[in-house]
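Here it is, the structure in full.
What you see is the complex with one protein chain gone and the rest in place.
Coming up: chain A.
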């Protein structure tokens, strides 16, 4: 992946965000390339969800600039929303509706309405084709997570923002979701992914960023993170040690 200015799909420049009287982000700068899976790590309360909320256009930054494909997020909110798909940490689904009806509802909130066939195809892609007419409340936790991702992909976004998309699910579902995320990246979708699971970061992410107390503490590849830890006198033997070190 070449590191040129034109390939930078998301650019975050010196961003601050005050939230509930407290500075949640303090001068965060970061750029993410097209087709990249960028892992965002950090202890609880470090500002990960706040940063994702800014990128997802839920809240505006207090200070600083965020551009998505060269468009200022403040000025071109609607155009940016066409480009992004957001997978929230909480399951944003109507439990009493069927899988089909959930997809239909979310489809109507996007710019272009998708046909039933298109929605079904998408559903099949994430492995929910056979549950098309089932009510969401009857799905397993893993299936609900897949549907949560599926909804974010309805309008074919070029950027996918995923806030702990695999939290609380079984290993098999986690594996399937990770495989699908990699597939999406291969097809050109840029993915920002937060998790507390280091194995997910090492398996699927091209680069990672570590947020600590609202500031970006580290940005680089897994190898670079290991190298940094070793330079600081740590002997990293496994993923657990690495995550302990990067989050310390």
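To be clear about the criterion, a contact is a pair of C-beta atoms (placed from the backbone, for glycine too) under 8 Å apart; a residue touches a chain by one contact, two chains touch by 3 or more; residues count from 1.
The working rule: contacts and distances are computed from a predicted model.
Asker: Tell me the UniProt name of the left-out chain, picking from "NADH-quinone oxidoreductase subunit J", "ABC-2 type transporter transmembrane domain-containing protein", "Flagellar basal-body rod protein FlgC" or "GGDEF domain-containing protein".
Answerer: Result for the unshown chain: "ABC-2 type transporter transmembrane domain-containing protein".
Asker: For a quick check of understanding: of A:101, A:134 or A:241, which residue touches the chain that isn't displayed?
Answerer: Answering carefully, the residue with contact to the hidden chain is A:101.
Asker: For the full complex, which residue in A:155, A:174 or A:226 touches the chain that was left out?
Answerer: A:155
Asker: Give me the chain A residues in contact with the hidden chain, please.
Answerer: On the chain A side, contact with the omitted chain comes from 19, 53, 56-59, 78, 81-82, 84, 86, 88, 90-94, 97, 101, 104-106, 108-111, 113, 151, 155.
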